[in-house]
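Sharing a structure below in structure tokens format, with a few things to ask.
A single protein chain has been omitted; all remaining protein chains appear in their positions.
So, chain A:
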Amino acid sequence: MAQNITADAAHGHDEHHESPVVFGFWVYLMTDCIIFGSLFAVFAVMRNQFAGGPTGHEVFELSGVGIETAILLLSSITYGFGMIAAHDNKVSTMRTWLGVTFLLGLGFLFMEIREFSHMIAEGNGPDRSAFLSSFFTLVGTHGLHVTCGLLWMAVLLFQTAGKTELNERMIGKLTCLSLFWHFLDIVWICVFTFVYLMSVI
């Protein structure tokens, strides 16, 4: 009997946290997976179509990619700490971690834009070859997602300003953004492995 009650309580507790909003957002992320899958497929087909232009070995700088990877990985764990604080209802701690995550995301974006503008300035823009077109489309789409994530984070920081506690709705919003942010890190694993590292082997 007692076991039944605890099992029911635990079940209700789980359902309470897996709200339909979070599941719906998860399904959106799955469709986003398909977008990135298509872009990776295009890149896989185009990766040797240099049209006399530079190869990946000539245009990619692994040290910069390594720093970008480190920044994104760090921002994943700082967001995670923010979510732990959010579930403990420590609003100011959560906002601090979210702020750190925002700055790390901004740093990542800054490095990516610098890399892109450097390549374009050297005449290796997306119009140079099919390889570079697919590269800019794939990595640019990821960068666009990071930009959207940063905007979303700024909105949530604004909405939680001056709050002393978080309601269920705000926790739901923070959870959706955490899924989005960790998902972008997973896409980046594929980017640095299949785009950057495989091009310089």
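Definition applied: a contact is a pair of C-beta atoms (placed from the backbone, for glycine too) under 8 Å apart; a residue touches a chain by one contact, two chains touch by 3 or more; residues count from 1.
Assume contacts and distances are computed from a predicted model.
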Listed names "Cytochrome bo(3) ubiquinol oxidase subunit 4", "Acyl carrier protein", "ABC transporter permease" or "Tryptophan synthase beta chain", matching UniProt entry of the absent chain: "Cytochrome bo(3) ubiquinol oxidase subunit 4"
Option from A:Val21, A:Met170 or A:Val200 whose C-beta touches the chain left out: A:Val200
Footprint left on chain A by the chain that the document does not show: 6, 9-11, 13-15, 17-18, 23, 26-27, 30, 33-34, 37-38, 40-42, 44-45, 62, 66, 69-70, 73, 76-77, 80-81, 83-84, 87, 179, 182-183, 185-186, 189-190, 192-194, 197-198, 200-201
